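Here the complex is missing one protein chain, while the rest keep their positions.
Labels run A, B and C following the written order; every chain starts at residue 1.
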Amino acid sequence: MTHIPQSEQSMRSEQSMHGMRHSMQSCIQACMECHQVCLQTAMNHCLETGGKHVEPEHFRLMMCCAEICQTSANFMLSNSTFHNRLCGVCAEVCDACAQDCKNIGSMDECVEACMNCAESCRQMAGSSMQH
Amino acid sequence: MTHIPQSEQSMRSEQSMHGMRHSMQSCIQACMECHQVCLQTAMNHCLETGGKHVEPEHFRLMMCCAEICQTSANFMLSNSTFHNRLCGVCAEVCDACAQDCKNIGSMDECVEACMNCAESCRQMAGSSMQH
Amino acid sequence: MTHIPQSEQSMRSEQSMHGMRHSMQSCIQACMECHQVCLQTAMNHCLETGGKHVEPEHFRLMMCCAEICQTSANFMLSNSTFHNRLCGVCAEVCDACAQDCKNIGSMDECVEACMNCAESCRQMAGSSMQH
Partner (left out) sequence: MTHIPQSEQSMRSEQSMHGMRHSMQSCIQACMECHQVCLQTAMNHCLETGGKHVEPEHFRLMMCCAEICQTSANFMLSNSTFHNRLCGVCAEVCDACAQDCKNIGSMDECVEACMNCAESCRQMAGSSMQH
C-alpha cells in the first residue's frame, strides 16, 4: 500500500468530480442562493410592502447584491483567475445588504443568505482581502 | 367542516410559502441548474478539450443557452408577466443545445440539464407555444 | 467593369467591417441604449420619485425591459442563430414598457428608447413574429 502524504490527501478530497475544489462549488451555491433570494425579495416583498422597502439606498443595495452574486458565481463557474478579487467585493456588498435588511426587518431569509454568502466569498477572496 | 372544492385545493397546494406556484419555483431551479452546467461545461470541458467542442456554432449555443436560462430565471424571480414568453424561447434554445451536445458526445450532464430545462420551460410557456 | 446586381450591392452595403449586417449593429445599439435608459431611470428617477413609479407592475416592467434588452444585445453580439426569436419577445416587452411609461408620465426619454428598440427588434425578428 502506497503512503499518501496528508497534504495530498486533503487536496484530493478538495477536488470534485469535475476538478473543481469543493470550497469553490460551495461558494458558487452560496452566491446563486443569495442572488435568487435578494432578487425575489426585492421584486416581490419590497415592491409590494413599499415604505422603507423601496427607499432608494435599500432597494439599490438589494438589486446590486443580487447582480454581483450572479457575476461572482459566473466567474467561478468560468474558472476565472480573477474570481477571488470579485469575491472580495461581493463579500462587502453582501455584508452591507445583510445589515440593511436586518435594520429594516421582516427579511430574515435575505439576511441569512447574505451572511452565508459573505462568509463564503470572504474565504474565497482569501488573504487578498482585509477590511 | 367546510368543503373545499378540488380545484381550489390543488391551487392552494400549488402555492409555496412566498406565494409562488411550485411549478414556477421548479422551473426557476431547472433554469439555474441548466445555466450553471452549460456555462461550467463550455468554459472548462469545451475549452480544454478543443476540436468540435470549440466550433463556433456549438460554443455559441452553449453560451447563449446559459445566458437565456439565467434571464428566464430572473424573469420568474421578478414575477414578470412576460416570463412565459421568454420561457418559450428558452425551451427552443435548450432543445437545440441538448441535441448538439448529444451529437458531439461526452456531455451527458449538459444534455440532461438542457432536456430537463426545456421540458419545464415548455410547460411554463403553456398554450402560447407551439413548435 | 463588372456589373453587380442591385440585390448583391445592397447586401454588400449591409455588411460592416466585421461582417455584421448594419441592421443588426443598429439593433444592438438600440437594445444597449434601451437597457441603459430603463435601468438608470428605474434605479434613480423611479425610486426617488416613488408613488406610481414604484408600483410593482411598473417597476418590474422597467427592470425586465432593461434585462431582456441586455440579453438580446448579447445574443446579437454573439451571433446566435436564436437572436431573432429573442428579439421578438424583446419587442413585446419594450412596447409594453413604452406604453406604461407614457401612461405614468415624466419619462419621455424612456418612452422614446423603448419605442425605438421595439421597432428595431421587430424588424430583426422579421417574418417569424406576428402579433
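Basically, contacts are C-beta pairs under 8 Å (C-beta built on N, C-alpha and C of every residue); 3 or more make two chains touch, one makes a residue touch a chain.
Just so we're clear, the structure is a prediction, and the values are computed from it rather than from any experiment.
Engineer: Which of these touches the unseen chain: A:Lys52, A:Arg85 or A:Lys102?
Structural biologist: Result: among the candidates, A:Arg85 touches the missing chain.
Engineer: Which one, C:Ile28, C:Cys64, C:Val93 or C:Ala118, makes contact with the chain that was left out?
Structural biologist: In the complete complex, the chain left out is touched by residue C:Ile28.
Engineer: Out of C:Met43, C:Ala91 or C:Cys121, which residue would touch the omitted chain in the full complex?
Structural biologist: Of the candidates C:Met43, C:Ala91 or C:Cys121, C:Met43 is in touch with the missing chain.
Engineer: For chain C, which positions touch the chain that isn't shown here?
Structural biologist: Missing-chain contacts on chain C: residues 18-20, 28, 32, 36, 39-40, 43-45, 70, 73-74, 77-79.
Engineer: Touching the hidden chain in the full complex, which residues of chain B are there? Just list them.
Structural biologist: Residues 43-44, 47-48, 50, 54-56, 59-60, 63 of chain B touch the chain absent from view.
Engineer: Can you list where chain A touches the absent chain?
Structural biologist: 56-57, 60-61, 63-64, 67-68, 71, 74-75, 78-82, 85-86, 88-89, 92-93, 96
In the analysis below, only the chains that are shown with their structure count from here on.
Engineer: Closest chain to the protein CA centroid?
Structural biologist: Looking at where each chain's C-alpha mean falls, the closest to the middle is B.
Engineer: Any idea how many Å lie between the Cα centroids of chain A and chain C?
Structural biologist: Centre separation, chain A to chain C: 31 Å.
Engineer: Need the CA-centroid distance for the pair chain A / chain B, whole Å please.
Structural biologist: 23
Engineer: For chain B, write out the residues touching at least two other chains, lowest number first.
Structural biologist: 74, 78-79, in rising order.
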